[in-house]
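With one protein chain held back, the other chains of the complex are shown just where they sit.
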Amino acid sequence: MTEPPARPEKRKIEMTPLVLITSTGEHRRKENSSETFLSRRVEALALALVIAVAVATPAASFYFKEAWGIPVRDADGTFNMVGRDPDAGGWSSTELVVHLNETVRIRVHSMDTIHGLSISKFGVDSGPVKYGEPLVVEFVADQVGEFIMSCSVRCSPLHGEMIATLRVVE
Amino acid sequence: MPRHRTLQPIALLTFAAFVVTPLAVAGFAGAAHVTAHHQRTIEVSLFQYGMDPGVIDVEQGDTVTLVLNATDVAHGFFVDGYEIDVHVVPGSKVSYTFEADKAGHFNIRCSMNCGVFHPYMLGRLEVRENWNFVLAASAAVGLTALALAFSWRGAPDTVPEGAPKT
Partner (left out) sequence: MRWLVNLRAFQYLLILPGLVVFILVILTGIYGNPNGAHNLSIVFVWILWWFFLIAFLVPFGSRVWCAVCPIPAAGEWLQRGALIGKPTVERPRGLGLKWPRRLRNIWFSTFFFMGIAIFSIYLTTTPVVTAVLMALLIGLAVAVHLVFEKRTFCKYVCPVGGFLSLYSMTSILEVRARDPTICEAHVGKECVKGSNCGFGCPWMNYPGGLDRNNYCGLCLECVKACPYDNMTVRTRPFGRDLLKPHRETAEAFKSLIMLNLALLYLVVLLGPNAWLKDWASMRAGLPSYLLFVAIFFGSSLLLMPGAFFAFSWLAKRVGGLKGVPVKRVFVTYAYALVPLGLAAWIAFSIPLMQINWAYIPQAAADPYGWGWDLLGLKSFSWNPFLPGLVPFVQASVLLLGLAYSVFIGSRIANELTPDRARARRSFLPIAAYLNLVSLGFLWIFIG
């Protein structure tokens, strides 16, 4: 087996620097007049890109706020109740309207702390709901009238204000 | 008999006894749970934004029952390293029992978003090794070593010929 080539002597503390940008040490010419015109076009493009981004970001955000958000009602008829702390908006819908003897499905979401949906008249309670882990409650609306839907988990000092209404009509 | 020849074994034995032994016993005790077991029940209240007591002190090997009580809003009780994750809602206390078999320092965190300063709602579980046992055990071994060394200190290495065997 042949001997590997001898390594250069390394000083005790120094390590051979890993040079990421090498330099040649030679004088080089960089004049190029045609580049001025190119740069004006490039500048305009760069500026346009920055302005586009600065405008598009808020515009897109607000335009898609609802579209990408959670719909009030899914295609299959399930209601979505999004719970937020009372000082951040409370329930996403203040009133849900259903028909008598309809099978009601409600998916309960929490957007910040822990919430839960309770409709005491129908004995419905979702239990604690965490962010990103919605829970579904299902029941039959077999009585006509207006019923209170409240938050079932003490979520904040204003927890008692987190109320919505369920209206069952003929 | 020259004194230094008997001093070396004494020094070595004492060193082995008092340094190596405690370490070995501590490790063994930790691994085999050879410590006194106590039953402890500790009431912990959880609130925005902390716990009371902030530091839970128990001994290794104890059977600990925590009675968790959320006083204002829903909180979580998550203990690093012990894989405890309990949800506590105001109005219903939760009892959780576990064996404190791992010694050390374990952070306790709130695992249910409880409000604005939720990330800073922290506590600590301290599981102390039973040093009394470790110290006593090492003292026992150390004393044994000293006693032996003391007893052998004047003894010659070989029995001289003709001397009566004792």
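Per-chain numbering from 1; labels A and B assigned in written order.
By our rule, contacts are C-beta pairs under 8 Å (C-beta built on N, C-alpha and C of every residue); 3 or more make two chains touch, one makes a residue touch a chain.
Fair warning: this is a prediction, and the values are worked out from it, not measured in the lab.
*Asks:* For the chain that's been dropped from view, list the shown partners it touches.
*Replies:* A, B
*Asks:* For review purposes, identify every residue of chain A that touches the missing chain, sorted by number.
*Replies:* Residues 13-15, 17-28, 30-31, 35-36, 39, 42-43, 46-47, 49-50, 53-54, 57-58, 61, 64-65, 68-70, 82, 84-85, 87-88, 109, 111-113, 130-133 of chain A touch the chain absent from view.
*Asks:* In the whole complex, what residues of chain B lie against the chain that is missing from view?
*Replies:* On the side of chain B, residues 47, 49-52, 54-55, 78, 80-82, 102, 104-109, 111, 113, 116-124 touch the unshown chain.
Operating definition for what follows: only the chains that are shown with their structure count from here on.
*Asks:* Take the average of all CA coordinates in chain A, do the same for chain B, and state the distance between these two points in whole angstrom.
*Replies:* 45
*Asks:* If you look only at chain A, which of its residues touch chain B in the complex?
*Replies:* 85, 112-114, 128, 130-131, 153-157, 159
*Asks:* Please output the residues of chain B touching chain A within their complex, sorted ascending.
*Replies:* For this pair, the touching residues of chain B are 70, 72-74, 87, 89-91, 112-115, 118.
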